[in-house]
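Next up is a structure, given as structure tokens.
FYI, not all chains are in this one, though none of them got moved.
Labels for the chains are A and B, by order of writing; each one numbers its residues from 1.
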């Protein structure tokens, strides 16, 4: 991927100083940059290690003195992390999947695959599947009967798309991601022990032997545009209607989305998040790593939950929460301050008891 | 899947009113039901949205006035959630896997596959494997040497069955599920830092460099009848004897069961549960999402643990637990009430200190 400095700046809408015709072939941290790399030195701290590398060109912060830094050219970016997005997109070669359909792939004759597809070895595409244009489908992917996928999909190795799943444009699935597994939905002929515990908060009396009868997943999964799903993440089918994920939502590795869950637009779930059955989440909800959300509750738009939070009841829109169980972030910080002072509090109360008992006696 | 209303009612052991000869092709929520769908309106709340859809037939609660709801026929079900199980089983078309063994499948000549099997593309079945009758094995599944699987198995795409694993009848594995990975079992030549911390609860003094030597997994996994395993869930082999899962146990997506664990019958583990090595669980244990259970402890039958609970010590039979670390559910609720009142308690004690000190001075 060779680009001139001018081409890079054009792509980023950024300003160039120095020799814009220089060519770069990669992007690097300053200390490890080779002579053909664009060094990322978008703050003075990072620029300090430029001399350890061999960069001739760097991305710098507004107002940096590129000549004093010994460079031949520089690109000036206003919001560095945002610039990184354009830069990395430009320099990413993408996965090598040969154009066309690999001879080993098993594609049902009734499946429709749009123009410009690259389908790798050992891919299996089922009956009546419809896939949009310029799909990139890596080896070992399976797409089951009646699934519909939009344009520009990127399905990495071993991703699994279940039957009847519908997905919008620009979908990305990392390796091993599963869309459309059956929900874990079971019922007992009589009221189960769990139902009793939920009603009484803890009294699991009158336990009877019981076994689980399966509720099949007749629903599917409906996913909007611009959704990404991480490695080995799973989204279950709904029971009657579909499990739903809105446009622009990004889901990290090893996340679990249970049956009937409804997720809004532009949410971001970090790795290991689990959302239990039939819960509804609004737009722009951000859940940190290992956040758990119980079933049948409602999380408003713009909720932010810190890593490790366990959300056991509904959360109104716009609230930042933390802890197990989740409380408002400020309240959680108060509670933990309190916890650390607990041993001292016990001492203080013991002393007070002594003092008061003495006063009482001396009365 | 076309069924008459009478056929559906027969399958459910339910009562019909109206025209039982009407045919339905799907099941739907009331608002989105088409004219050939059976609408699920098993409580008055759900029945309210019947007019938004086009259903002619519905499943209703006992005593509902089907004619007033504008229907042509109705099925009356006593325990709605349980009826859902029969209904969804009836209407589930199941995965499309062509009968017979797909020509691309690689099946060892010494493997025995029972009558009526459907084996999909790119399936690999190893030496001396034995599989019962009417197995459905989707694409990309691998079954390693000497594994034994009972009748009516359903292995979804990319499921992995390890060597020497034995599984009973009616086993279901969702996509990417792994049975029979090696246990994470390592030992250091000298006593390790972790062993020292466990002995002293926190004193990690005298740290020495150490590396890990592998303990291989010679055991296998033994799974009973009617077990289901979720997408990307993992069950490790035992070290010497097998890891065991009893009959009727249902395990959700992304669950981890470590080496040497013994799980009883009819347990239910929600997504993201992790059970560490050599722990034993009784029958009908229900673990909520993200529950963790440490190694080498014992969980009695009928224990119920709420979502996000971390169980750090053995739990007697019949107890409902919650929290990190797990305590009795009622106690956990008391503790959390206390936590929210902590800031006020600190104020009260400070006031008491002032009052007592004043009293003391005034004495």
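Criterion: a residue touches a chain if its C-beta (ideal position, glycine included) is under 8 Å from a C-beta of that chain, and two chains touch if they have at least 3 such contacts.
Small disclaimer: the values here were computed from a predicted structure and weren't measured.
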Chains shown: 2; total copies of the one sequence in the complete assembly of this file come to 3
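One rule holds for everything that comes next: only the chains that are shown with their structure count from here on.
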Distance between the CA centroids of chain A and chain B (whole Å) is 23
The answer for chain A against chain B in the complex is residues 104, 106, 122, 124, 126-127, 140, 142, 144-145, 158, 160, 162-163, 176, 178, 181-182, 184, 186-189, 193-194, 197, 201-205, 207, 209-218, 232, 234, 236, 239-241, 254, 256, 258, 272, 274, 276, 290, 292, 294, 310, 312, 324-325, 327, 331, 334-335, 338-339, 341, 345, 348-349, 352, 355-356, 359, 362
The residues of chain B that touch chain A in their complex are 26-29, 32, 40, 79, 81-82, 84-85, 88-89, 91-92, 95-96, 102, 104, 120-122, 138-140, 156-158, 172, 174-176, 226, 228, 230-232, 248, 250, 252-254, 265-266, 268, 270-272, 283-284, 286, 288-290, 301-302, 304, 306-308, 318-320, 323-324, 328-330, 333, 336, 339-340, 342-343, 345-346, 349, 352-353, 356, 359-360, 363
